[in-house]
Structures are given as structure tokens and as C-alpha cells.
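Presented below is the structure to which this report refers.
Of the protein chains in this complex, all but one are displayed in their positions.
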Amino acid sequence: MLKIDNLHARIGDTQILKGLTLSMGPGEVHAIMGPNGSGKSTLASILAGREDYEVTAGSIQFDGVDLLALDATERAVAGIFLAFQYPVEIPGVSNINFLRSALNSIRQQRDETPLSGKDFLAKVKACAQLVELDGKLRDRSVNEGFSGGEKKRNEIFQMAMLEPRLAVLDETDSGLDIDALRIVSHGVNSMRNGERSFLVITHYQRLLDHIVPDYVHVLAGGRIVHSGGKELALELEEKGYDWITDTPATEQA
Amino acid sequence: MNAVATSTKEAALAARVTESVRRNGALGLDTSEALAALEVLPYPTTRLERWKYTRVANLLSLEVEDAPQTALPTPILPALDAHRLTFVGGCFADGDITDEGPDGCFIGPVSEAMKRYPERVSALMEKGFQSQEWYAALQAAAPQDGGCVLVPKGTAPKKPILIRHFMPDGAVAAQPQHLLDVAENSTAEVILWYDCTPAAAGLLNGALTAHVGDHGALSLEIVQNEPGASSHIGHHHFTQGHHSNLTVRTATACAHWLRNDLHIVQDGSDASSTFHGCYLPNGRQFVDHHTRIDHAQPDGHSEELYKGLAADRAIGVFNGKIMVHKDAQRIEAYQSNANLLLGEQAAMYAKPELEIYADDVRCSHGCTTGQFDAEALFYLRSRGMTETAAHSLLVQAFLAEVLDGFRPEIRACVHDVYAQRLGWT
Partner (left out) sequence: MSLETNRMSAAEENPLLDEFTRKEYEFGFTTNIDADKVPPGLNESVVRLISNKKNEPQWMLDWRLEAFRVWQTMEEPDWAHVEYTKPDYQAISYYSAPKSKAPLGSLDEVDPELRATMDKLGISMEEQKRLSGVAVDFVMDSVSVATSFKDKLAELGIIFCSMSEAIQEHPDLIRKHLGTVVPVKDNFFSALNAAVFTDGSFCYIPKGSKCPMELSTYFRINEAGTGQFERTLVVAEEGSYVSYLEGCTAPQRDENQLHAAVVELIAKDDAEIKYSTVQNWYPGDAEGKGGVFNFVTKRGICEARAKISWTQVETGSAVTWKYPSCILKGDGSIGEFYSVAVTNNAQQADTGTKMIHLGANTHSTIISKGISAGNSQNSYRGLVQIGPRARNARNFSQCDSLLMTDTSGAHTFPYIETKNPTARVEHEATTSRIGEDQIFYCLQRGLTEEQAIGLIVNGYAKEVLNKLPMEFAVEARKLLTISLEGSVG
């Protein structure tokens, strides 16, 4: 479903991705790990369509469509969701209002009818329960005054509402305590099915105890240098990243 | 006021001041531009936005006296180890000159600097900019001696420099010109102290031109402790280079009638400016602080804090303008002004202004005028304090945010002046 081929990308004069290749099938959970500065967040931003980054070589195919030809809104309509590492605040715009606008905008662009008020609220109730997001938070302005944990739960709440085909989670576990981690993971796991895929970007192995991946990749120096199954995460936890980055790069199978 | 009458009165005042000043002793600078400006610039009246709350008309009838012979005033801040320069009525009266040669530090009067290093002085004077104020033109038309501190690249004087200007008895006009130049990668600490005799009743129309070079730092403490009846108009202009740091703290300990203009221009990117001030006019005093910061280059930072109290029938004016030029992106400018009124007949006029022409900026200003928290007052009194004592404590607490930034010797001195004026025990 997602085919990234030899992706090179830079921001300003700095080359960050230097030949990243990755394939994901439907229903799969892939974890991306790597030292700081390796390009993990860059990958997430590029997939979501952030224009600060310039793709200098390579391609990305999503469901057979050239993803790089679509803008950020179009990619959302195509079914891509990014759970931000640092979700931004939008004062004066309530969470509910924001989501309803987004949901109906996507539906309209897909030529679907907008959700009725009743259906929308029912959906909100169900999804909020998933991440234990109470009524008060739902009515507040988007992320305004939210704690770190609340912001991350809000991201997963939105993901549940928008039902993407590919969800990219950018360091969703950073800054979370054990309870928030549990709630966020539960939310993600509930959304796993045979069709929906997840790209989980994380620095620490801890999250992967809760969201068990099918594949683990190590991103270093702007490329994927090693891939394996879920055991790879434990190995990295034990040995650190130097072990991998010191050995010659291996292509993903 | 009849326009024709004013302009003749202005010209007459200008003539009286410049002639008297020249007799007392003025610098030999080229004043043709200033004289031309004096003809053209409007005399400040309350119809001019920048003088809306400040009446200067009575100065037009000032009968200027030449400076009398005055003994050296008693030294101030005796415990402070500093380079000291003392000026009386715009003339150099006392001080040790430090001269480390053409590439070294110079600390002394402008008159000496002009003799020894005319190019260094004119280079610095050029950095000062054309003010559109009539009184600034008057000062430049007959500038007198003042403190000159020239710090070359990569150095720092080992001691702070204390420049003192003292106004003598009588209706004397004085127009000192101070110059500070802190070159690239240098630092300096300067104190500018204005005081006078209790019988001073003239006009102090002084100017300061300062430049802080790239990566340089200047820390300036200005104290106005003028118990006489003189009028003081101050023009303080600063320009900053790239990644430089400027801190200016102004404490108006006592002033009969003061209009203090402070103007900072960030001419280099990534510059930082901090300027604090406090004032406490009482009786029938009038204190007006006008500040302006021009963020002309990107990535600048500024922080302004002015706190004032007006007691009895005094009037306080604060006008702080933050101007962000087009393309001066990523500026962070914060301004805060807090005012308290302590008398039924006192008045405060505040006008914090923002003029923003760039869009990637974070600017804010906050201005409050109020009174003491009744709860706090009651709490102190319930612990046995008299109303006066409680008031004085709260005033000190209010001003602490600004006064705490001064060096302890100055803080103590200003506190004592306030205590005496307001009858604190």
C-alpha cells in the first residue's frame, strides 16, 4: 500500500534523507527507530505533505498513486493521518467544531454526504471513550491548555474519528507517563484491522511493548540501515544504536 | 497661542540659551545643521502628539543666567570604586582621565577626546541620528562638555564609569553631550548621575549618544536626583550592532519637571535590549518618560518595564513605542508599564504604542493603572504597621522589580531619597 523508493530529501541546504526505501502492506504495523537527527520526523513530515522539505530524488506511491503529486489536504483525503509530535494549539476553535469541519470537508472531497449532527455526536462519544477523553476536553479549544498526555490522546481521538488508511505516529510516546502510554496504545490497538496500516516512529522501545509491531526498521544517516521483526527492538534496547550504525548498511528484505 | 508670537519667543529662548551656554563654555563642534533645524522644527506644544501631556510653554519665558562659580559638590556613592568624571553646568569640573592611546580605552571629557582623537569622536557623533525634536536641535546647536567613554575592540574597562552632571544655583542653562562607544566584542558599565543644588532653577537640556558594536555589551544606569526647581529634558540615543546587548536602567529619584526621551535602534540582527525605569513624582512634580525602540533588523529581542507612582498633585506620563520595521522578522518585544496613583489629585497618562510592519513577530504590551491591594494594606496594618509604614512597604515592593536591577549602592541611595520625600520611617 505504501512504497517509498530511494527517497532523498532536504530542508534548506541540509540533506536529511539519503536514499530511504520502505514498503508497507495493508494491515501492517511498522516501527521506525533511530538515533536523534536520523530523519525520523522528516519522514513523517514528508509523508504528510509538509512543504518546508524538498524531495530531491525518489518516489512515494500510496495505493498506486504518486503521493508527492498531492498536497497536504489531498493526502488527508486519500487517507493519510499524522499524529504530530508537538500538536499545535488553535485558540478559539473548539475540538468538536474542528473535527466536524475536518470530517465533513474530507467527506465532501470524496463526494460523500456530510455526517448528520446525531451521527457525528454518536461517533464522537465512541471515539472519546476509546482514549478516555472527557467531555470538557472535547469542548475546549484545540489543544489549548492541554497537558502533554492530553494532547497525545487528542491526536489518537482525532485518528479514531477520521479513520485513515495509513496512520503515521510521530514519537507519540514522548513525554507520556505510564497511564497515558497505556491509554494511547489501547486506542491505537483498537484501530488495528486487516486494512489499516501504522507507521510508528519512536526513539524508545517501551512503546513497542504495547503496540507490538510486525516489522522494525532502523533509520540512521537518512536511510534505513537495518530491518527485522519485533525482536530487533529489544536488541536495540540492549545494545543501543551504535551497534547497527557501525556495521555495514543492509537493504530491507 | 499666536503662531507668530511663539516663533519669536522660541527664537529668543534659543538665542538666550545658546549665548549663555557659549559663554559658560561649549564644545567646538559644527552646529550649522542644528541651527538650521531649529528654524524649521516646531516648538513642542500640547497639540503635537508627542507632547500631548507635557507643557513646555513656560520654558519660553526662562531668563537664563550664566553659570556662577561653584565649589565642587560633595562626592556621591563614595564607596563605589569607579572612574569618576564630574561636570558642573555643562563644564568639566573634576575627574581622572584615562587615556590608553589611539587604540586603547579613553575615559574623560568630550573636550579632551576631541583634542586627542577627533576622528573617533566624529565617527561616534555620526552614529547619533537626527532627532525631530526642537529641544534636541537646541542642544545640538550649542553642545557642552560631557562624559566620553571610548572602549575599543575586545576590551572592558576594569571599573564602572561614573559620569556625574551637577546643576548649580540659579537659572542656568546647561546642555552636556555625553558619548559612549563600546566597540565589537567589548563591554562597559556606565552610571549617568544627574543632580543639582536645591536652589537650581534652570534648564538642563542634555544628550547622550551611545553605540554598542557587534557582540558588544553596555550596561547603563541613569539616576535623576534633582531636588531643585530646574527643568530637565534628556535625549538618550542608542544604536546597537549585531548580537549586541544593551541594558538601560533609569531611576527618577527626584525631579521637579522631567521629560526623558530614550530611543534605541537595533541596527544589527539578533540584538537584545532591556530597559527599565521607575519614577515617583509627588508634590506638584511632573515626570514624563518617553521611550522608543526600533527593531530595524530581524531576530531582535526587547524587554521594557516601567513602573511609576504619582502622589499628591503630581503628574506622571509614560509613552513607550515599539516599532517593528518591515522585514524585521522573528522579533520578540515585550513591554510592561504599571502605574499607581496615591493621591486624589494625582494623574497618570500612559500610552504604550505598537507599530508593526513585519508579520513573524511576537509583540505584546501590558499597561495597568491602579491602587494598592486593599487586602495587602489591611494585612500589614493588622500586623501592627501604621498606614504610612504599610504604604511605604507596598511602594517599595511595587518598585522592587525595577530597583532590584540596579547595583546595591544606587538602589540604597534611591530608596533613601524616596523615603525622605515621602516621609517613610
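A and B label the chains in the order they appear, each numbered from 1.
Please note the rule applied: a contact is a pair of C-beta atoms (placed from the backbone, for glycine too) under 8 Å apart; a residue touches a chain by one contact, two chains touch by 3 or more.
Just so you know, these numbers come straight off a predicted model, no measurement behind them.
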The one of B:247, B:274 or B:369 in touch with the missing chain is B:369
Across A:34, A:49, A:187 or A:222, the one contacting the chain not displayed is A:49
Contact with the hidden chain, among B:46, B:122 or B:345, goes to B:345
Note that chain A touches the absent chain at residues 48-50, 71-73, 75-77, 81-82, 84, 87-93, 97-99, 101-103, 105-106, 109, 141, 158, 162
For chain B, residues touching the missing partner are 49, 326-327, 329, 339-371
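Rule of thumb we're sticking to: only the chains that are shown with their structure count from here on.
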Whole-angstrom distance, CA centroid of chain A to CA centroid of chain B, is 56
